[in-house]
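Here is the structure we will look at, set down as structure tokens.
Of the protein chains in this complex, one is absent; all others appear in place.
Each chain gets a letter, A, B and C, in the order it is written, and its residues are counted from 1.
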Amino acid sequence: MKNPANSSEKSSKGGWMSFLKGLIPGNNDSTFVPPFSLSGWIFLLAGLIPALIVGWLIYPMALYSKQPQPMNFNHVLHLDPDVGGIEGDTETEQCLYCHEFRDDGSFVGIPRLAKCTECHDDPESPLGETLEEKDFLEKYVADEKEIPWLSYYRQPDCVYFSHIAHVRMGEMECRTCHGDHHKTENLPTYRANILTGYSINIWGKNIAGYKFNTWDRMKMDDCAECHTKKGHEENNACFVCHK
Amino acid sequence: MDSPLLPEGVKRCSTKAFFLWTLPWLGLLAWGGLSAFLCLWKGLNQTNMSNIFAFALWIVFDLAVIALGAGAFFTGFLTYIIGKKELKNVINAAVIIGFICYSGAIAMLGIDIGQPIRGWFIFWHANIHSMLVEVSFCITCYLMVLAIEFVPIILGNRQLSKIRELNIFGHNLHETMAVFAATGTFLSFFHQGSLGGMFGVLYARPFAARDGFFIWPWTFFLFILSAIAAGPCFTILCTKLTEKLSRKKLVPDNAIQLLAKISAFLLSLYMVLKIADTLGWIYGVVPRAGLKFIDFYQEGPYGVWLVVCEIIIFGIAPAIILLVPKARQHDGWLIAACLMTCMGIVLNRFVFIVVTLAIPVMPFDRFWGYLPTWQEWGIAMAVIGYGFLLFSAAYRYLPLFPKERELNPVTE
Amino acid sequence: MKEKHVPGKRYGMIIDLDKCTGCGTCTIACAAENNVSVRSDESDKERSITWMELFKITNGKEFPHTEVCYFPRPCMHCEEDGRGHHQPSCVSVCVATATKLDHNTGIVSQVYTRCIGCRYCQAACPYKARYFNWWDAYFPKGKGLERYLSPEVSPRMRGVVEKCTFCHHRLMRAKNLAYAEERRELEEDEYITACAEACPAQAITFGDLNNPKHRVSQLIKSPYAFRLLERLNTKPKVYYLSNKDWVRKLADNYLPGEFEKIMKLSG
Partner (left out) sequence: MELNRRNFIKFVVGGAAGIQMTPLPWKLTDDIAIWTQNWPWVPVPPVGEFTHVKSICNLCPGGCGIEVRKVDKRAVKIEGRTDYPVNPGGICPLGMGGLQLLYNESIRFTRPMKRVGPRGSGKFMDITWEEALNILAARISTLRKNGSPEALAAVDGNPIRSTMSLLIERLFKAIGSPNYVRIPTIEDTFGMASLLMQGTDGPMACDLENADYILSFGSGLSNTASKADQWVAAKPGTEAALALGLCHVIIKEGLYDTRFVNDHCFGFNDWSSANGKDHIGFKTMVLDSYSPDKAGQITGLAPGDIVSLAKEFAGAKAPVAICGKGKGALNGSLYEFMAVNSLNALVGNINRPGGVLVRDPLPLNPLPEVELDEIALQGLEKPRLDLAGSMKHPFTHSLINNFTKAIIDSSRSLVDTLLVFSANPVHTIPDGGSFRKALKKIPFIVSFSPFQDETAYMADLILPDHTYLEKTEDFIWPAGLQYPLYGLSQPVVEPIYNTKNTGDVILDLAKRIGASIGSAFPWSRFEEVLKERVKGLFDSAGGLVDHDGSTPAWQRQKEGGELNPDYKSFEEMWKKIKSTGLWYRPVHTYKTREVLFKTPTGKFEFFSSKIELAVNALSEKGSLDTALCDMAISGKGDEVFMPHYETTKYDADRSVYPLLMMPYEMINLASGWVPTPPFLNKSLFDTQLRGDESFFEINPGTAADYNLKQGDRAIIKSPEGKVRARANLSEGAMPDIIYMPLGFGHTAYDEFLQGKGVNPNDIVCAGKDPLSGLPVWWNTPVRLIKL
């Protein structure tokens, strides 16, 4: 092979280097610029900082859609004993009043309209004065139309999840996975990943994947982590959660 | 037109001639591009692969080119680790051939899997028991090594070498080549073996399974050995082809002869072991599964001729030719022997893949046939086109054969 | 880390070939239960998907001495191999850990969303029990065929391998029902596969091979019980039953005279 030192004679003709040089006005090749001069750092940061902004701020905003729920729902009000709300010995019991198990052990998830009308059965008599309540009666109860709720916690189709195994047999609290959803007066905006269609609550609110609470994320690893912690490694078999 | 890019002091054909030369290979690439697009867009239904022929033409091509590309790591090993200096005259060519083969194989694999976008699951959710995982890790890493080995050659281009930083970088890289050669050797040994293991471990496929004799599966070693025997032959073939096409002597005879001699010994050793393997299989694996040797060679086109070709015509015969110094010094015999060796290895890979799958294991099951579609051929041919193109370009623009100037002094 | 030892289940199946009429109900029950995609041309047997495939075998004699037998073949849900190869042949080769043997049920799982479609498992399986989705599931617009899809089984995308799961979702369904009744253990008939349930000839018996009370674990003790390709050491959990010698002989490969010798030995 040729000795590189010998062959490195300066040349200004040809090659992609000169092409690049041509692009940059006033370029003087003879000026020696130390690799990390101040301006070097500035340019480095000029690339780095916008990239960080794009990756950490703009990208997450662009990645998730925002959809409002069809109407508001006030969990606090429904659980308020002062206004005849749902009572129960435990929080879980209160939740289960509406988010109940069927006889075959399956879980209803978000209750159907029929569950609402068990209590709010008269379309003629308004519940209160809010716009939501008026909407609820006019749009849904009167036409017997199901409310198209957007589910924050619906796992993708490939996932099987048994609530009864966790809540009844495993005696887990609802909030372990769902957080303090029952303490909200307003339903948060539903946000879904535009590529995957997953709710942000499933895939983690934190874009970096960092988890502060048990309910911040409901990914496979989170399930497995809990199973392992509780000594139920056998439930990490693929088919326990995949279908 | 492109003269500033050509290496100094050597003669190359005109730009026009070179352009015409690239046309057929560009054509193959275009065919492959269309095929790849169809396969990625519409799915693998574009092929004639099936639940029976789950692996087919592409995997045969993959395994074949990876085996033939073994010349790269093995020549590297001989050059940098063993210190056979004369091989420096072919090492560049060997590296490029290796790079072509491995990158081509990986590209084909990317199309061959049903869910290319999830391909990285192999690395992320790796099943350490799977030989294919070992193969994937090794060939990916080795392709990186090859790329690194390729860089100094690229930087040897007349114009690039004018850039001081690149020149220094290339030189330094070159100095450390022994380290990469060692890494490459390690990686390559493993994946060549794992490729053999891939089939040897199929314990429910008696045609491919190789077990019951200390080490399981022993195809691991057979594949390594056959690859390092055939790799140098392929390197010889490529250089000889380049010499013939350019009507120039490019590599000193001693380098070629050394490769041929090493190949001869390895091939002979391989043949001894292959015959032992075949016998061990016939008298061990096969009857254990309740079958006879001949049961595997009665279906469709797959007859005993496969064994005869693989072991005698494309195995023992070239081994003898290469062992005899007189014979291997004769260009015609040398090329013929190298060609036979390479065909033997391709046949071996074909048999392990296609025949393994074609022969039904359930006694009441039947034999199915398979012919590749034009889309499958397209992808396979594109690898060939890509190989020719890259190698031709490398020969034209890079200092591929260090002795070229010396052997062909430019008279004008 | 060693898993703590729980007396696990080993679900398995025995198919009485002398009862099977080859009607194909098992194949169809399986497809309907598991959302198996149907294409307009299902006669391309190399590429169509039938988790429970039917093979027809004959004794090869001339008319009128010909006898016919049908061989329904689900996934065998192979066990770990005794020779130190450790795993079912398909499981050990899977690159992305998309298929696994569950030690608590004995069921070999297949996770479609994990599978990358390399098809190495198909090469490894001698029973051809694994099927690749060469096409996207065929649900053309305007037909409304997708309305019969069951939500219990996830429809597959193209480019992945699928296979019989022993109707694992039915185990989940049965478990949920048991939990609703505050039970943990299942009765024998609470979890059976769709094919076993549908068979009009009641030729398929499904249950826990580890539970001596289950019919299946009694039936496999029959001298007429056998498994497909037993010599390959794949240890299938699907057994067959036939009192016809020629049928049993066709279940495995034998060297000339070998089968007859075994017959003589076993009386």
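As a working rule, a contact is a pair of C-beta atoms (placed from the backbone, for glycine too) under 8 Å apart; a residue touches a chain by one contact, two chains touch by 3 or more.
Since the structure is predicted, the reported quantities are computational estimates derived from the model, not experimental observations.
> Would you mind listing the shown chains in contact with the chain that isn't displayed?
A, B, C
> Out of C:Thr25, C:Gln122 or C:Thr234, which residue would touch the omitted chain in the full complex?
Touching the chain that is not displayed is residue C:Thr25.
> Which listed residue, B:Phe19, B:Trp120, B:Phe265 or B:Trp305, touches the chain dropped from view?
B:Trp120
> If I consider the whole complex, including the chain that's not displayed, which of C:Glu33, C:Asp208 or C:Asp252 touches that chain?
C:Glu33
> For chain A, which positions touch the chain that isn't shown here?
Residues 17, 20-21, 24, 26-27, 33, 35, 38-40, 42-52, 54-56, 59-60, 63, 102, 104, 106, 108-109, 156-158, 193, 195-198, 207-209 of chain A touch the chain that is not shown.
> In the full complex, which residues of chain C touch the absent chain?
18-25, 27-29, 31-33, 35-36, 38, 40-45, 48-50, 54, 56, 58, 60-64, 66-70, 112-113, 136-137, 139, 142-151, 155-157, 159, 194, 197-202
> If the hidden chain were put back, which residues of chain B would touch it?
115, 117-118, 120-121
In the analysis below, only the chains that are shown with their structure count from here on.
> Of all the other chains, whose mean CA position lies farthest from chain A?
Max centre-to-centre separation from chain A belongs to B.
> Which chains are joined by the largest number of contacting C-beta pairs?
Highest contact count belongs to chains B-C.
> At what distance in angstrom does the C-alpha mean of chain B lie from that of chain A?
Here chain A and chain B have centroids separated by 47 Å.
> What's the distance between the Cα centroids of chain A and chain C, rounded to whole Å?
38
> At least two other chains touched by the same residue of chain C: list those residues.
114
> Please output the residue numbers of chain A that touch at least 2 other chains, ranges allowed.
Where chain A is concerned, no single residue meets two or more other chains.
> Quick check: in the complex, which residue numbers of chain C touch chain A?
Answer in residue numbers: 3-4, 6, 8, 99-100, 102-105, 107, 109, 111-114, 151-155, 165, 168-169, 172-173, 175-180, 182, 184.
> Tell me, which parts of chain B touch chain C in their complex?
The contact residues of chain B facing chain C are 43-45, 49-55, 112-115, 118-119, 121-122, 125-127, 129-133, 136, 198, 201-206, 211, 216, 287-292, 295, 356-357, 361-365, 368.
> Across the complex, what residues on chain A touch chain C?
Residue list for chain A touching chain C: 101-106, 157-158, 160, 162, 164-165, 168-169, 231, 233-234, 237-240, 242-243.
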